[in-house]
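Dumping the structure here so I can ask a few things about it.
Moving on, here comes chain A:
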Amino acid sequence: MNGWLLAATVELGGAGAAALWGTATGPLPRRVMAQNLATSAVCPALLLLAQGYGRPSYVDLALLMALLGPVGTLVFARLLADELLDDRPRAWTLTWAAAGLSAAVVVAVCVATGPSRAMVKLLLIGALLIGGNVIASRALAGGFRGVRGA
Partner candidate 1 sequence: MSQRLRLWLLAVGGAGVAALLVAACLDLPAFGGRRHPYGERAVAASLARHTANTIASLNFDQRAYDTLGEISILFAAVLGCLVLLREARDEHRAQPQPAEVALPVRRYALIALPVALLTGLYVIAHGQLSPGGGFQGGVVAATALHLLYLGADYRALERVRPLGVFDVCDALAVSAYAVLGLAGLLAGTAFLANTLLPYGTFNTLSSGGTVPLLNAAVGMEVASAVVLLLAGFLDQAVEIEEERGS
Partner candidate 2 sequence: MHHLLPLLFAVPLLGAALLVATGRRLPRAVAETTGCAVSGATAALALVLLLNSAPPLVEWVGGWRPVDGESVGIVLVGDGPALGMAALDSLLTLSALVYSWRYFDEPPRGHAGSYPALMLVFQGAMCGFALAGDLFNAFVFFELMSVVAYALTGYRIDEPKAVQGALTFGVVNSLGAYAMLMGIGLLYARTGELAMTKIGRGLDDAAGQGGPDALVLAAFVLVMTGLLVKAAAVPFHFWLPDAHAVAPTPVCMLLSGVMVELGAYGVWRVYGTVFAGPGGIPAADLTRALVTLGVLTAAIGAVMCWYQRHIKRLLAYSTVAHTGLFLVGLGVLTPEGDDGIALYLLGHAGVKAALFACTGALLDRFGSVDEQALHGRARGMRAFGVMFAIGGLALAGLPPFGTALGKAITEEAVGGPLTLVYVLASAVTAGAVLRVTARVFLGLGPRPEDAAYETSGSDERPETGRRLSRIPDSMTAVPAVLLAAAFAVGVAPGLAAVVARSVNEAGSGGAHTSVHWTPHGILLGLVSTLLAVGLAALAVTRPRRLATPDWALPLRRLQSGHVGDYVAWLLVGATVLGALTLPGVLGG
C-alpha cells in the first residue's frame, strides 16, 4: 500500500461518505449542494488512484468526471430551479475548500509526474474540476432565476 492509495482511501472514506450523507438526508437545497460536492470529493480520489496504481491511462476517468460531474449538477440546478428559488443553497466556504483540496491534489500529482504531456492533461483536469465546481455552485445559488416552466 503506497501513500497515494492511502490518501485516496482517506479521501473516499471521509469526503465521499460525507457527500453521500449530505445527498441522502436533509432539505433539498442541501442535498443538491452535497451532490455537487461529491464530484470534487471523488475526482481527486480518482487522480490519486491513477497515481497509486502507476497507470497514467486511468487519468481519463478523472477527466470525464471533471467534465460530466458539473454537467450533472447543472441538470439538477436547471430542472429543480423552481424549488430552489426560495431557499437558495449556498455553501461558498465548502465550495472553496473543495476547490483548494482539488488544487492541492492536482499539484501533488503534477509534481510526481514531472513536466510532460501527462502534466498538461492533469492541469486541464484541475482547471475543469475547479471551474466546473465553482460554476455549479453559482448555478445552484440562483443561476437560473429566470427559468420558469422551460
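With respect to how the candidates were assembled, all candidates are chains of the complex that A comes from, given by their letters.
Observations, loosely collected:
The working rule: contacts are C-beta pairs under 8 Å (C-beta built on N, C-alpha and C of every residue); 3 or more make two chains touch, one makes a residue touch a chain; residues count from 1.
Here the structure is a predicted model, which means the values were calculated and not measured.
Within the complex, chain A makes contact with only one of the listed candidates (1 or 2), namely 1. Interface residues of chain A, counted against candidate 1 in their complex, comprise 57-58, 60-61, 63-64, 67-68, 70-71, 74-75, 78, 128, 131-132, 135, 138-139, 142-150.
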